[in-house]
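Excluded from the complex is one protein chain; the other protein chains are retained at their positions.
Chains: A and B, in written order; residue numbering restarts at 1 for each.
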C-alpha cells in the first residue's frame, strides 16, 4: 500500500523524531511510505485563531499536495481532525474546493486509526519496558472519536505497563493559540493535568499529538517532575534493538 | 440589588487570571461542577435513546427557527384566545418600558420574581428600581446573589461560586429575621430562605417570570424549577407578567415530550426536576401578560453559522463540563450568559465592540466537551471559530499571522525558516521567551529545537 506521510508543521519543525518513528513503523508493517515534499501545514492555527483567508489558502494547498494517494497518515489527531472535520466547512457547497476536500479528506487517517482500521493490526511488534500513561487529546477523543484504539495498540507493546490517567478526558489546556492568549487558565489546566499524571507514577506520558505534549511536557519539565513525554508513534516504533 | 454587567471593563484573559488565583473560588467551582457532571452522566446514561432525543431536539428547534414568524403569530393568537395579553419588545428598553408600565398600572410597588435569564439580560430589576418598584428574587441562588450585591456566575445556579459558609454569612448579614445560631448545613440554609420569603409570597400581587418553553399550537407556557418558588410566583399573585425570548418557542404540544426529557437530565442531572408548571393564558382568574423579547435575537438568526446558538435551552451542561469555566468562573465572562454558550451568545447579542466581548470567542481551548453534552447539539467550537474570524485582531498579531501564512504557503520558505531556527537553536532561551511568547514560558519550558527538520532529514536520507 502506498501511503503518504503528512508530517504536520509542528512535528516537521520541532519533533522530527516522531516522523522518523512513523516511517520506520509503517515500513516494518509493509507499507511504502512517501513524503510529498511540497506539504506544509493544514492551516488549523490560522483558521482557529480567526485568520480564515490564510487558513483556506493552506487547506487548498493541502488538498493539491495530497490528491491521488490511497491513504494519508498523520501522527496528529488534531491535524487529522482539522482536515476531516473542519475542511468541509471551509469551502462553499458545490464549489471546486468542496469537491477536492470531499476527495482527499476521507483518506486522511490519524496513525492509530490507520493501523487498526486500515492495516488491521493491533500488535505492531513493539517493545518498550516502561510504565506509561496515555492522555487522549481532545481532537482525537471528541473530534476523531479514536476511542480505545491507542490503548489497544499500547497494550500489545511488550514490556509496557499501561496505567490509567485520572481525569484523562479533560483538556490539558493547550488549545493552540489559547495557550498564549489565555495563559492563566491554560496554565491552571496544565497544572491539574500534570498533577493527575504524577499520581499515576508513570515514567512516560504518551499522546497522539505533540502539540499537547509540548504544553504538558513543558509544564512537567518546568516543575522538574522527571516524567518524559513521548508520541505514540515513538513507542510503537521501539523494538528490542532500538532500546 | 444585584450588580450590573453592562459596561464591565477588562477582558477575559485578565478577568480569568484573577479568578485562577482565587483558591476558594476554584475549590467551590471544582466541587460543584464535578458533582453535577457525574449526576448528569448517570441519568443521561439511563436513557438508551438519548442520541435520538438529542437529534429530535435539535431538529425541532431548527424547524421552529426557520418558521419563527409563523409560529409566533400562532402563539400570540392562542394566548389571546385563552385570555392573555401579548406584547412585543424590539429591545431591552422597550421590554422594560412595557413591564414597568404594567406593574405601575396595578398600583403595586413590589414584585416577586421567578429566576429568568431574559429579565437578567435586559436588567429589568434595575429598570424597575428606577421607577421606584422593588423586585424580589425568590430563587435561592438568585436571592443569595441579590442579597450579596453580587454578580450571577452560572445560568442555572447563579451563586455557584459561593459555598455554604459564605451563604451563611450573607444570610446572617442581610436577612434580619435570621437567628444568630444559623448553621451552614444546607437544609438549615434552605429553611432560612423559606422563612424569609414566605410572607412575601403570600402578600405579593404581581409576579414576573420567564419561561423555558412556549407552545405555539396551544399558547401554553412552561416553567421548570425545583424549589416551589416558581409555583408560588406563578400561582398566587393576581397579575403575572412573563418575559420570554422569541426563540423559546416550540411548534406543538407533542414537542414537550422531547424537551421534558432533555432539559432536566442535562441541567440538574435529575430524571425530572421537582416542579414543572404549565399554563395557557389567564388561569384561575389571573391577569396574564406575555412580553415577547427580540433584543438581538433576530440578528443572531440572520447568521447562518451563529444561529444555532438560538437552539439553546439554558440547561448549563456546557458550563458544568467546561474546563475553562471551571477555572475562570462565571464572572470573567462579564455577561449573564457565562461559559461556552455565553462565549458564543454574548458576542452575537451585544456585538464585539468592547474589549471584553471581543475576547469571548477566544475563551475556549476548543476541546469540544461542550458540544458533546449539549442536548440540542449546538456545535459551540464551530461558532467560536466563526466568531474569531469576525473579531477584531490586534495589529501585531495580524502581522505575525500574515508572516506565518506567507512562510507556510511554500515548502521552500518553510524549509528555510526551519534551517534558520536550527542554526540559532543554541540561542533560544528555554525558560524565558521575549515579547508575547513570554506567556508560554511563564509556566512552561520551550522544547529543544532539533538540529534538523524532518523534511531535511528525509531529503538527506530517503530522496533517491
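Keep this in mind: contacts are C-beta pairs under 8 Å (C-beta built on N, C-alpha and C of every residue); 3 or more make two chains touch, one makes a residue touch a chain.
Note that contacts and distances are computed from a predicted model.
Student: Select, from "L-lactate dehydrogenase complex protein LldG", "Peptide/nickel transport system ATP-binding protein", "Spore germination protein" or "Glycine--tRNA ligase beta subunit", the UniProt-recorded name of the complex's unshown chain.
Tutor: UniProt lists the chain left out of the view as "L-lactate dehydrogenase complex protein LldG".
Student: Mind giving the shown chains that are in contact with the missing chain?
Tutor: Spelled out, the missing chain touches these shown chains: B.
Student: Among B:146, B:239 or B:277, single out the residue that touches the unshown chain.
Tutor: Once the missing chain is taken into account, the touching residue is B:277.
Student: In the full complex, which of B:104, B:194, B:402 or B:430 touches the chain missing from this view?
Tutor: B:194
Student: May I ask which residue of B:164, B:205 or B:430 touches the chain that does not appear here?
Tutor: Of the candidates B:164, B:205 or B:430, B:164 is in touch with the missing chain.
Student: Specify the residue from the set B:22, B:49 or B:173 that touches the hidden chain.
Tutor: Considering the complete complex, B:49 is the one touching the chain left out.
Student: Residues on subunit B that touch the omitted chain in the whole complex?
Tutor: 28, 31-33, 35-36, 48-49, 52-53, 55-56, 59-60, 62-63, 65-69, 72-73, 76, 82, 87-90, 94, 138-141, 144, 157, 159-160, 163-164, 167, 186-187, 189-191, 193-194, 197-198, 201-202, 215, 218, 220, 226-229, 231-232, 234-236, 246, 253-254, 256-258, 260-261, 268, 270-280, 283-284, 292, 294, 298-299, 301-302, 304, 307
Keep in mind that, in the parts below, only the chains that are shown with their structure count from here on.
Student: Between subunit A and subunit B, tell me the centre distance in angstrom, where each centre is the average of that chain's C-alpha atoms.
Tutor: 33
Student: Please name which positions on subunit A make contact with subunit B in the complex.
Tutor: Going through subunit A, the ones touching subunit B are 7, 9, 11-17, 19-20, 23, 35, 37-41, 43, 45-52, 54, 57-58, 61, 86, 89, 138-139, 142-143, 169-171, 173-191, 214-215, 217-219, 221-222.
Student: Show which residues of subunit B lie in contact with subunit A when the two form their complex.
Tutor: Residues 12-13, 16-17, 20-21, 26, 323-324, 327-328, 361-369, 371-372, 382, 385, 388-391, 393, 397, 401-402, 404-405, 408-411, 414, 418, 421, 431, 436-437, 439-440, 442-447, 449-450, 452-455, 457-459, 462-463.
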